[in-house]
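For this depiction, one protein chain was excluded, whereas all remaining protein chains were kept in their positions.
Moving on, here comes chain A:
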Amino acid sequence: MEEPIIELEGLTKNYDGHPAVDQLSLTIRKGEIFGLLGPNGAGKSTSILMMLGLSEPTSGMVTVCGLNSTRNPLDVKRRVGYLPDDLGFYQQMTGLENLLYTASLNGIPKKIADERAHDLLKQVGLSDAADKKTGKYSRGMKQRLGLADVLIKDPEVIILDEPTLGIDPEGVRELLHLIKQLNEQQNITVLLSSHQLHQVQQVCDRVGIFVRGKLLAEGNLDSLAKQLFFKDSYVVSVEATPISEALIEAINQLSEVNRVEHITNTKLDIYCQSDITPVIAQKMLEHSASIYHISKKNYGLDEIYHRYFEGRESIETT
């Protein structure tokens, strides 16, 4: 296991007495892509600002690259690239000039900055637009320029706040691919926040679900599903005839099965703790039922998310 590069300990931020971030503890390891997932206003951006030392935590500790962000924001900002959600550029300057300006703020000598800026523009596919004013850039181009802007200081960690916001699907695919590539080739740790689940799902090694200032669960998709719905992690849906009482009984007898839902005459939903699709199929055959369809419902993040919020609403109303 790699060393931790971002560590949050009991991080709390209050706005007018209301906690925006509440006792958040999180460890992100070097070289991974971590997705911070949550609805709008969950406190994702606030946490990110605290990691960069741009906002002061009410209590708790943030350590990034072994440095306390609140005390040494400048040293942290030298090592961390941040792509804000409301990204903007100086419109009267060209893409290249914008990059060079950022480089000069990081104290990178002109010659190196020039070479690196051109390399980066090539990598994000903006070589042709390098001398175009950023006021004329499309949203997707701006986002890619933003990525180049973040990378010009050669960061150890990049933090992307809603990087896929407002880009078309193809643009999102390219951007995520680029992020993945950076992570693999240069071992840059990536923290990205989003409320768009399937996008995060595509690239993240680990995901943290963040709601109302609290981290509900973290881990990879499998373990998340287990943490949130440890009982009914897998659902196997079967369509077969005939479905006899004995068959249902037999399936219920299996130790991994939690419950069986009889939906129609020919349809069953089987909630189980682990993936036992083959066992179920076998049972069916033993009871001489003919199977028309059998499938495993996989819990994507969408489902996890949706199910979590379904639960939340019922809690709120009661």
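Quick notes on this structure:
The rule we apply is simple: contacts are C-beta pairs under 8 Å (C-beta built on N, C-alpha and C of every residue); 3 or more make two chains touch, one makes a residue touch a chain; residues count from 1.
Note that contacts and distances are computed from a predicted model.
As stated in its UniProt record, the chain not included in the shown complex is "ABC transporter permease", which appears among "ABC transporter permease", "Acyl-CoA dehydrogenase FadE", "Oxidoreductase" or "Spore germination protein KB". Screening A:Asp86, A:Asp128, A:Glu170 or A:Glu245 for touch with the missing chain picks out A:Asp86.
Residue A:Glu115 is the one among A:Glu2, A:Glu115, A:Asp222 or A:Glu261 that touches the chain not shown. Annotation: of A:Asp75, A:Asp205 or A:Glu256, A:Asp75 touches the absent chain (contact as defined above).
On the side of chain A, the interface with the absent chain consists of residues 45-46, 49, 52, 54-55, 74-75, 77-78, 80-82, 84, 86-92, 101-102, 104-109, 111-112, 115-116, 119-120, 122-123, 146, 149, 151, 153-154, 185-186, using the contact rule stated above.
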